[in-house]
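Below: the structure, in structure tokens.
One protein chain is absent from this view; the other protein chains keep their places.
So, chain A:
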Amino acid sequence: MEDRPHKAHRPAQSGAKVEKKGKGKEKQRGFNEKAFAPKSGRRAERLGRRTAEKDQTRLHVPLVDRTPDDEPPPVIVAVVGPPGVGKSILMKSLVRRYTKQTMNDIRGPVTIVSGKKRRITFIECNSDLNSMIDVGKVADLVLLLIDGSYGFEMETFEFLNILQAHGFPKVIGVLTHLDLIKKATTLRATKKALKKRFWTEIYQGAKLFYLSGVINGRYPDTEILNLTRFISVMKFRPLVFRNSHPYLLADRFEDLTPREEIRLSRGKCDRNVTLYGYLRGTNLRLGSKVHVPGVGDLDIKSVQALGDPCPLPDADSERRRKLSERKKLLVHAPMSDVGGVMYDKDAVWINVPGSFTRGQTNVPQGEGEEMVMDLQDAPETLEDIVTRSKIRLLGSSSKSLTVDPSSSRTTRHDSSDSDESSFEDEDASGLEDADEPSDLGNGSDGDWEEGPSTGCSGRTTARTQQRPTLAAGRDNGPDEDDGNIAFADSDSDMGDGPRGNRVADDDESDVESLPSGEDEDEDEGMDQGNGDVPRWKVNLVDRAKDFISSSRPARRDWTKLIYSSDLSPRAIISSSSLDPQAADDDTPDDDDDFFRPMKAGKSAEKDEEAPDMSKLAIDEEELKGWDDEEMLDSIRHLFITGGNAPGDTNSDDEGDDAASEDDGSDDDANPDPEAAKAAALAEKKAELKRKFDEQYDDPESSKYATFYDEQKDALARQQALNRAEFADVDTETRTAVEGFRPGQYVRIELDDVPAEMVLHFNPHRPLIVGGLLAAEERLGYVQVRIKRHRWHTRTLKTNDPLIFSLGWRRFQTVPIFSLDDHSIRMRMLKYTPEHMHCYATFYGPVSLPNTGFCAFTSLASATSSFRIAATGVVLDVDRSSKIVKKLKLTGAPFKIFKNTAFVRDMFSSALEVAKFEGANIRTVSGIRGQIKKALPKPDGAFRATFEDKVLMSDIIFLRAWYSIEPRKFYNPVTSALLAPGSEWAGMRLTGQVRHEKGLAAPKAVNSAYKPIERPGRRFNPLRIPRNLQAALPYASKPRTMKPQKRQTYLQKRAVVMEPEEKKALAVMQQIRAVRKEQVRKRKEKQGERREKKRKEAEKVEGRKEEKRREEKKESMRLAGIKNKREEEELGRGRKRRKVSS
């Protein structure tokens, strides 16, 4: 029977069923257009409206993207997940995919070039909450790792909520450990369940990747390849907060504090550190503070733009690129050991694997080897170069500076323990000897080479530039060096040299500097040609010509005059006015007023003469000039009636298009006026042509289709203007005007950094430098709209410390919760309401309104519950707060008239009463009244009137509002200063403190519950006077009767029964007795039966209980084994925090 095969199913070949099936399939095929076509016009209209609405919801407010298009900073891709989920393996795999090299120990950010236009910085986020918060604030894309075999963990949800509070960057989910699920159906079900949950958390259709097992310590190459494809095409919408703040993810960190200072202070002194990284967000300006999360607010000491260590490929670099593997792919990860060079906290380690010989030039060397070889290649010591050099102290001095060997020796000793950054100095300029790297350069360097230049940007740029072009650099190194020594940089050329000359020549022209191009030419000519002619004699004729030409209405460099000269405004203005005499009059006055007797009269007069006034002093001379007809006619061309000016080539239509006209005039560098004129003409023609085309082709097309398009176009135009305006300006001016642009690799030097930051530096913690806006540097009362997170288990209490993550900062503060009470007052709440927003006010650093935040009660990783306590947004920033809490004053009446009562025990003095005169009061029973006036007799008693008569037993109360201010407590979370293994401890709750100290909560005597003793109330009988009683109508007369004194008949009669009656009574009694006995017996029996049944049931229950216990024991044993195995397998000590999905 069993071995017989089952009969196979044969589908019907004909009949009704076939037809039915066929029809059904027919129906399902394709898209039935009729089904979705509107049946009526009205419906069609409604449908149209709906699609239009849907289209509108797809639009977002156009935001300006501040990242430059040409050289954008690398995209930050963060790898985030709970411990043991495979983050490091993913990092390794990704780096391997892009650079073709395996990094063993990835620490800190890794920057790689991923394409022609894109670089990526990968950063792994450890599962510390502080790190997750910081990474969430800077990441552009998050790879959120989820253990597929385990499910979602708390960290994942916490991180997603952090992201939500700080602007949501793009998120790609990555499921790992899927190979641990053996059964295909389970795998499918798990994937589906996890995807569903992930989608509800992010958005429907969010990308989720599946990574199967690990091969060779990496994920499978094809899967990683797919992942990187998604990463490389990812587009990013600018986030508001990051679009208004400059920031930097530091990928390198150096301590520049002098060693000696550290030694003397036993490592405890404040440090001077530099942080390196790509600038992102907006332009970084000098003069603003920065916040380093985990450290605090710091002042920037200096900023320098460095050469890009990981540049995008351009045509030139592509041409030079060799096929050798190392050169091909660039990776920048100074905190990890990449390329054999490791930048440690205070040194650079060069790792040379295996044997290393100098001679092999054909073998490609690592970066480190090249550096060492460069050091060895230096042909001479710095001392030699110095003695040979021809540096002159002044531009005009004919003798060059000479160095006395003995003196140089002493300088060297003095500066022997200065910062180790000098190490880089050397490898930059390349003239160094390998033995004493740090001491040689510094003392001497500072003296002349660095002095005049504004920053030492030259040296580090050189170093980093050298990296990619080492082969070329080695050949012509020394030559360049010579040049460097002789004439430091273009900075000093511009600054001191020529000005010195000019001073010797004539006083006036030192203000009017020449066009800088000519300057440089002149200098260069001199350098090459005549070495021994004094400088001022060179080109006398040329300069005379220059002077004459410049004494015409001068093209003065106002920028330089205002910003880089320290002339007084008066001197600047007066030298610009038409007669140069004025300047000569005034400036010497200013200059040599050393040791001059004070002319009291004059100074007083001057004071009064130059008060802070906005109208300018009237120049009588100038006004006189307007008497002249010619003068009057000379400005006719400035009026619409006046026609063109004589020299003005622009015709009337110049006003038509301002922007284009001006853009045209921007591209100068065209000294030939003819060519300029021609260019201008051509441009104007092109403009006219464009206008004509626009009108001719379609006059409507020039109008924007929608408001949205118009806005976008306005933004684009402004961006184009931004780019064009400073394109041709030199770097220094550009930095002064613009600040440092995003995309630049900068070095930020910070002063007074706590020593712990250096001592306990951990590259696994993200190191961020967040720029602060002017308003954000201050502290004040911040009002926020807050909502307790619905997954947080406890309500939040007013005046309990809470840790906020707001802006760049993480800090602990003490909020007061409040609610708006009918728009009249902000009323304090003791606890946050359930499922509702409320306000919170706290003292802390100011943030711009509309900034999101999230709050925590504790950042410790020990808790198993959801750590995000609340989320919200900043509403208002102020220096005072308006929160009130209710205060009820109670009193009791002591004398009552009709509607008036005298009340006492509410106040303690007449003065207090006077303060509250006219205030509304109320009794508990609801009778409203008003305070009238204080009474003289008992202190603090007053007269009050009510709308009705109050009772003596009424309690009278006054509802008042008492204003409270949040405590001025602000405690930044200094997580970056923690020693490894320690947890940050902020202010504790009172309960925690008591618990830790073993104290009991104090009990207020008045709060204790005692038995309530209410004295019984005695009511007096109603007495009506006799004459009043007599006057009452009969119906109302009180019916008062005297108690009867004599016994009534019924009381005093005797009862004698008949014999029959007696008998009957006896029989009745007997019957009753029998019945009683019967009932008693029945009850007894029933009790016995019940008892028996109960015992039986007990027995059964006992057996069942036994069985249950057995089962439980078994299951716990199994679970324990499983847990143990898992922990051993994944090698992690920490217990996972599973979330039921």
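Operating definition for what follows: a contact is a pair of C-beta atoms (placed from the backbone, for glycine too) under 8 Å apart; a residue touches a chain by one contact, two chains touch by 3 or more; residues count from 1.
Throughout what follows, contacts and distances are computed from a predicted model.
> There's a gap in the complex where one chain should be. From "18S rRNA biogenesis protein", "Autophagy protein 5", "Actin-related protein 2/3 complex subunit 5" or "DNA-directed RNA polymerase subunit beta", what does UniProt name that chain?
So, among "18S rRNA biogenesis protein", "Autophagy protein 5", "Actin-related protein 2/3 complex subunit 5" or "DNA-directed RNA polymerase subunit beta", the name matching the hidden chain's UniProt entry is "18S rRNA biogenesis protein".
> Can you work out which residue in A:Thr67, A:Thr111, A:Thr282 or A:Thr923 touches the chain that's missing from view?
A:Thr282
> Per the definition of touch given earlier, which of A:Glu71, A:Asp876 or A:Asp905 contacts the omitted chain?
A:Asp876
> Consider the whole complex, including the chain that is not shown, and state which of A:Leu178, A:Met234, A:Met373 or A:Ala680 touches that chain.
A:Ala680
> Which residue from A:Thr559, A:Ser908 or A:Ser953 sits in contact with the chain not drawn here?
Residue touching the absent chain, from the options given: A:Thr559.
> Considering the complete complex, identify which of A:Ala16, A:Val233, A:Ala315 or A:Leu616 is in touch with the unshown chain.
The missing chain is touched by A:Leu616.
> Of the listed residues A:Asn216, A:Gln718, A:Ser925 or A:Asn1123, which contacts the missing chain in the full complex?
Checking the options A:Asn216, A:Gln718, A:Ser925 or A:Asn1123, the one contacting the hidden chain is A:Gln718.
> Tell me where the left-out chain touches chain A, residue by residue.
Contacting residues on chain A, toward the hidden partner: 64, 66, 244, 282-283, 285-289, 299-303, 454-455, 552-553, 555, 558-559, 562-563, 569-570, 572-573, 576, 598, 600, 603-604, 607, 610-616, 618, 622-623, 626, 632, 634-636, 638-642, 647-649, 654-655, 658-659, 661-662, 665, 668, 673, 676-677, 680, 718-719, 721-722, 725-726, 729, 733, 735-739, 773-778, 780, 846-850, 875-880.
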